[in-house]
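A quick write-up on the structure given underneath.
Only one protein chain is missing from this complex, and each of the others stays in its spot.
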Amino acid sequence: MRGRANRFLAWLLPWPAVSALVLAVWLLLNQSLSPGQIFLGLLLALTAPRFLTTLDAPPLRIRRPWALVRLLGNVLPDIFISNYKVTRAILFSGPERQAGHVLVPLSIRSPWSLAMLACILTATPGTAWISFNPQTGLLLMHVLDLKDADELAGAITRRYERWLQQVFE
Amino acid sequence: MIAIKTLPDWAALLTAFLVLAGAALTMIGAIGLVRFRSFYERVHAPTLGATLGIGGVLLASMVYFSVSETRPVVHEILIALFVTVTTPVTMLMLTQATLYRDRAEGKAPKITDAPPLPADVITPDRTGVRQD
């Protein structure tokens, strides 16, 4: 009985997280919580994510939501700090600042965590994801100030990779 | 032209601070776009505006409209969500395109600092970019 209920739920909501997001976006866009809008939003949330299945994306499973919160707690302060650093680099840096490419070994492999890390590194000013080689597990990235490059690999492992692993793998 | 509604002091000052901080960061990012010398350096500059710059302006707008219309106005979250999802994607695609074009011209990026590695890892045909 329980198995059938679960299978029905899996058929109804192939992408539960995406459905929740669609509903939230619809309600925000219309700025209302009236029953009509909730009904339309639910309709959209039940139908729209079905088209994702045609993309052949690997299933999205968030194993530990708490680790995601910890990850965000690491990312947000880092964005503030790196904003400050890049501001200083733009306004006051002279020719002594060295920018360059850095190779960082990664241990995560799942597409979702790699995509998430790419977003985090690109959204943080001062670091940019350039390319990842799945065979060697090496990430090529560009850093605005090479002085920090030594700590960088450690910081990525410590602050992001560990939590990404707990969330997605 | 200016039709600002009167707000309580704290809301007015908070809005002023947030909008100034956001606009200033966006402007500094754009200055960096002009000042930096290479493309890879310039990629870092607009992310200033895309993270805290837009974030500040959006928060200011949320505070202003929530207080002046005395109801929570939070649909700015939509733009924040959209920008945080799309900016990394556009930046990634642009750097990929640049890498591809540089390599097509035989100018692979020089790696200045790296954990110890065999040199052959960095050769153009094996560095992760799909070559299809």
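Chains: A and B, in written order; residue numbering restarts at 1 for each.
The criterion applied here is as follows: a residue touches a chain if its C-beta (ideal position, glycine included) is under 8 Å from a C-beta of that chain, and two chains touch if they have at least 3 such contacts.
The definition used in the following text is that contacts and distances are computed from a predicted model.
Think of the chain that is not pictured: of "Phosphate transport system permease protein PstA", "Multicomponent K+:H+ antiporter subunit F", "Glutathione import ATP-binding protein GsiA" or "Class E sortase", UniProt labels it "Multicomponent K+:H+ antiporter subunit F". Counting contacts over the entire complex, the absent chain touches B. Although one chain is not displayed, its contacts with chain B can still be listed: residues 1-7, 9, 12-13, 15-17, 19-20, 22-24, 26-27, 29-31, 33-34, 39, 42-43, 45-46, 49-50, 53-54, 57-58, 60-61, 64-65, 68, 73, 75-76, 78-79, 82-83, 86-87, 89-90, 93-94, 96-98, 100-101.
Here is the rule we go by: only the chains that are shown with their structure count from here on.
In terms of their C-alpha centroids, the spacing between chain A and chain B amounts to 15 Å. Chain B meets chain A in the complex at residues 25, 28-29, 31-32, 35-36, 38, 40-41, 43-45, 47-48, 50-52, 73-75, 77-78, 81, 84-85, 87-89, 91-92, 95-96, 99, 109-115, 117, 121-122, 126-129.
Within the complex formed with chain B, the residues of chain A that make contact are 25, 28-29, 31, 79-80, 83, 86-87, 89-91, 98-105, 118-119, 122-136, 138, 140, 142, 144, 146, 149-150, 153.
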